[in-house]
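So that we are looking at the same thing, I have put the structure below in structure tokens.
With one protein chain held back, the other chains of the complex are shown just where they sit.
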Amino acid sequence: MLHTIELLGVAFFAMAGGIEAERKGMDLVGIYAVAFVTALGGGTLRDLLLDRHPLFWVKSPEYALWILAASVAAALIRRYRKNPLTDQAVLLPDAFGLGFFTAVGTAVAFGQAVPPFISVLMGVITATFGGVIRDIICNEVPIIFKRGQLYATCSLFAAIAYWACETAGAGAEVAMTVCVLTALILRLIAVRFNIQLPL
Amino acid sequence: MLHTIELLGVAFFAMAGGIEAERKGMDLVGIYAVAFVTALGGGTLRDLLLDRHPLFWVKSPEYALWILAASVAAALIRRYRKNPLTDQAVLLPDAFGLGFFTAVGTAVAFGQAVPPFISVLMGVITATFGGVIRDIICNEVPIIFKRGQLYATCSLFAAIAYWACETAGAGAEVAMTVCVLTALILRLIAVRFNIQLPL
Partner (left out) sequence: MLHTIELLGVAFFAMAGGIEAERKGMDLVGIYAVAFVTALGGGTLRDLLLDRHPLFWVKSPEYALWILAASVAAALIRRYRKNPLTDQAVLLPDAFGLGFFTAVGTAVAFGQAVPPFISVLMGVITATFGGVIRDIICNEVPIIFKRGQLYATCSLFAAIAYWACETAGAGAEVAMTVCVLTALILRLIAVRFNIQLPL
């Protein structure tokens, strides 16, 4: 069940990355690379920083194959119709994925017994750095670093919520649910009321 | 013999990277950094992802020194005459290097017993990601991701050929020869007939 959610999340992020790559005039090689990095780059960076080996996608090649399928889908979709991933259509699955990947990343760091603040950072890195590396490859200033509606900040509060639940002794399922809901609700509020950081 | 080929390949990629850096108005520091990353970046990324330590160029400093020599050569050449590395002059050694580095990368991954599809990806990463990181540093969208004559795709088929030979029980020399020839022939055909990916 959890694994199904994860694969759906990976496919979703991969397609979003692939469509961005298509827009930049890349062919399937570029679409695949950008989709891969968007979907798995955050988790890969986390595992390199925490020295967790073998990497999850090296051990389980279904991630890489699954992203290949999503890349071909993204390329075909863009070719035969306008980009279906409008900001509005993307908002809910993206906010859900943000919370889900934050939970996974924070849980992994928690399991490695790193200090709390670093665990929280690892959750945010897992959820957001795939997009950062995608923007760097696409030769843009990373969008989540620019002034705009809260995004990484939602992931930050979600990671803190996960950490608080775990520390309070709640089970992993509770912590994950609270984390996903925190990210989801904060993100929807930020977009609805156009909330930005004061600094 | 193999080591000589490898050093020649490293020097060739380093000079290509260095000349690109010169064109961007960099001085010897930038030329060396870009040459280093172009020649060794793909293999370094592969080893970080597969957790192979110490890195080949940390253990054997002759790579880094050899690239320094190539960088000085690139800087001098560009200063005293026009870029001698025309697309035509570069085609053959570059296609050869593509196949050679693909073979090395696939062989390394094969030796770590990672799944076949990941071994193939590691071969392609070894051969092509030096150029990707070079383009990112030079503030360009990576050229191999843009629609154009097959390049990474040649490396992909060469890596598959390597894997097939190894799996069929052929020796490492046979696998490497088949891999290099596959990349070389596919690349020459792609350039000659202007073949691009359909997607």
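Each chain carries a letter (A and B) given by its place in the written order, and its residues are counted from 1.
Throughout what follows, a residue touches a chain if its C-beta (ideal position, glycine included) is under 8 Å from a C-beta of that chain, and two chains touch if they have at least 3 such contacts.
As the structure is a prediction and not an experimental result, all values here were calculated from the model.
Touching the chain that is not shown, out of A:Gly25, A:Gly111, A:Gly148 or A:Gly171: A:Gly148 (per the contact rule at the top).
Touching the chain that is not shown, out of B:Thr44, B:Thr106, B:Ser155 or B:Thr182: B:Thr44 (per the contact rule at the top).
For the chain missing from the display, the contacting residue among A:Leu49, A:Leu65, A:Ala170 or A:Ile185 is A:Leu49, taking the whole complex into account.
Listed residues A:Val72, A:Val114 or A:Leu188: the one in touch with the omitted chain is A:Val114. On the side of subunit A, the interface with the absent chain consists of residues 48-51, 114-118, 121, 132, 136, 139-142, 144-148, 151-153, 196-197, 199, using the contact rule stated above. Touch with the hidden chain on the side of subunit B covers residues 21, 24-31, 33-34, 44, 48, 51, 53-55, 57-59, 61, 64-65, 72, 75-76, 79, 136-139.
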